[in-house]
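Here we show just some of the chains, and they stay where they sit in the whole.
When the chains are written out, they are named A and B in that same order, and each has its own residue count from 1.
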Amino acid sequence: MSLRKSDHLEMYRRMQRIRIFEEAVKTLPVEGHLSIGQEGAIVGACMALRDDDYITGTHRSHGHPIGKGATLAPLMAELLGKVTGICRGRGGSMHLADFSVGVVGESAIVGGGIPLATGAGFSAQVRGTDQVSLCFFGDGASNQGTFSESMNLAAVWNLPVIFFCENNGYAISTSVGKSHGQPDIAKRADGYGIPGVIVDGQDALSVYKASNEAVIRARNGDGPTLIEAKTYRFEEHCDNLNILIPYRSQEEIDHHVTNRDPLVIYQAALLAMPEINEKDLDSITAEVVTEVQAAVEFAQQSAYPDPADLYQHMYSTPIHYPA
Amino acid sequence: MLDTINEPLIIAEPTSTQLSYMDAIVQAQKEEMLRDERVVMIGEDVSIYGGTELVRSFDENRVRNMPISENSFTGMAIGAAMTGLRPIVDLTIASFTYLAADQIINQASKLRYMTGGQIQVPIVFRAGMYYKIGNAAQHSDRPYPFFMSAPGLKIIVPSTAADMKGLLKSAVRDDDPVMIFEDCNLWAKKDLVSTDPDFLIPIGCADIKRPGSDVTIISIGACLPMVLAAAKTLQKQGISAEVVDPRTLVPLDKEVLIRSVAKTGRLVIVDNAHRTNSAASEIAAVIAEEAFESLRKPIQRVTTADVHIPFSPVLEKIVYPTAADVIGAVNKIQ
């Protein structure tokens, strides 16, 4: 499926939503793991999905639901612990799972979401739908046993799953070079008999293309694919860390921020298209700025959960509960 | 679906038949799988360990054999539960539950709450406790206490074929994650079991297995036959023991337990788990807190010693609680 103008603009809109949402988060009293720098990878992948497809994400959880099309206000309200939050204030920054757009979990247990995504694919297969499931996980997470176990499970049962690695080069302070026997995570696919693809994660269009191929494969019943998007995190791992021993150079960061910004790269690609002009993009940006402002206001004006409701949502069928 | 109190469950017994504990497991699963096509079964070597009948009755869509990857296939089932299926995960031997503890605790037990009720996780984890058979420490654990400390799970330990069938079926129909600990020492034990495909035993209800008036013996899981034998012997001594089986450990049916202790004033708790942080410990704590005024004597825990299960039969046979231990404990508090 090739992208129409409206798709391109939607892709741009979602990337801007992530960027501007995260910039707003930086101004709020919220501790978070930001997705700035990784918008191309996230949105490029999500644009290849249908609304009823599933994703799972990670502790770096803001970008994924936005990429999948979530409304911003409940996400922002969740960050502030409000009852209007997407998780009613129970989840918080590492867990912005919006089930209404197919987010089956944002796991703060590194590697924990990979089996869940595999299960969503399994479910689709058993129920006989043509939904697919895409699993976001980091380079660090790829060293959890769940990754290889799940790839194998998906391969054995030919599940409609896309394993999508956001390789941003680091797991907190640990570089891929110092934590991986070899640096190309996509090469692991071969050991499980599934295709492994490396893609430039800063180029949203390349990401979209690779993801789209994997989605088509999965939807056709041809099984899982591993995609490794080489990307970069522009900000610190999260904003409450006190890292005294530097693990990456300022030059490295500057290089990526200056030359490898996925929004700048995509903008250039869009503006090279005859059917898209600067005004299109500017008006989207302006809309998103308004949207994010509204989300912040909504969040700030929302109430906190009522302490009396502490036990709500623990059980579907509570029995003798609370004791 | 919002939080609601469990619908009252219909408990009907049109006809009954003699069924082994093992057959009760198989039948419960088969009936539920026939009733609801969202129910699927996954596990290692599903064709063996009592699964043969299921493999013969359902295709690979419903009964799936898994590679040896406990944490991930458990997580896979959790993801499936979140997206429309109602999986039964057979973890086979209970000592392997530690491998899946991360997914069971960090995901299954937590996700409903953490998503503010957006997601529900209707799933059953089965774990078989294979002990007393010379399997040594890595295969002989009885780890239900381990999971009792994680909120969000329901935990059941059936002691008869009827309880197994009724509780396992309730577990499959429950919209929350339920762990069911089966006891291999009961596999062959037969019992009269209802043939009604809607026969259910509600989760969270204790059962008085033998009424009595002088002492309450709370018996957990497969301790039951031995405890009933001890109660018989005690009767001959003139001591009338009331034997109560909690059946569900989380949530605990405190009311029934407390009522029994209120009547007898004496409590012995029998548990095949290791003594420290056993289910017996939790029950003792509840009674010492909520029914202290009824207690006339110290609570007695009769449990497996805090030692790993040894291989050698001469050592293994002395680690588990026996009828003599139960009788001794009762006599100690007369």
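The working rule: a residue touches a chain if its C-beta (ideal position, glycine included) is under 8 Å from a C-beta of that chain, and two chains touch if they have at least 3 such contacts.
What you see is a predicted model, and the numbers here were worked out from it, not measured in a lab.
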Total copies by chain kind, whole structure file, are A x2, B x2
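The definition used in the following text is that only the chains that are shown with their structure count from here on.
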The chain B residues in contact with chain A across the complex are 1, 3-6, 38, 40, 61-62, 64, 66-67, 69, 71-85, 102-103, 106-107, 111-120, 122, 151-152, 154, 174-176, 202-204, 251-254
Listed in rising order, the residues of chain A that touch chain B in the complex are 54, 56, 85-91, 95, 97-100, 104-105, 107, 109, 112, 114-127, 133, 145-146, 149-150, 152-153, 156-157, 312-321, 323
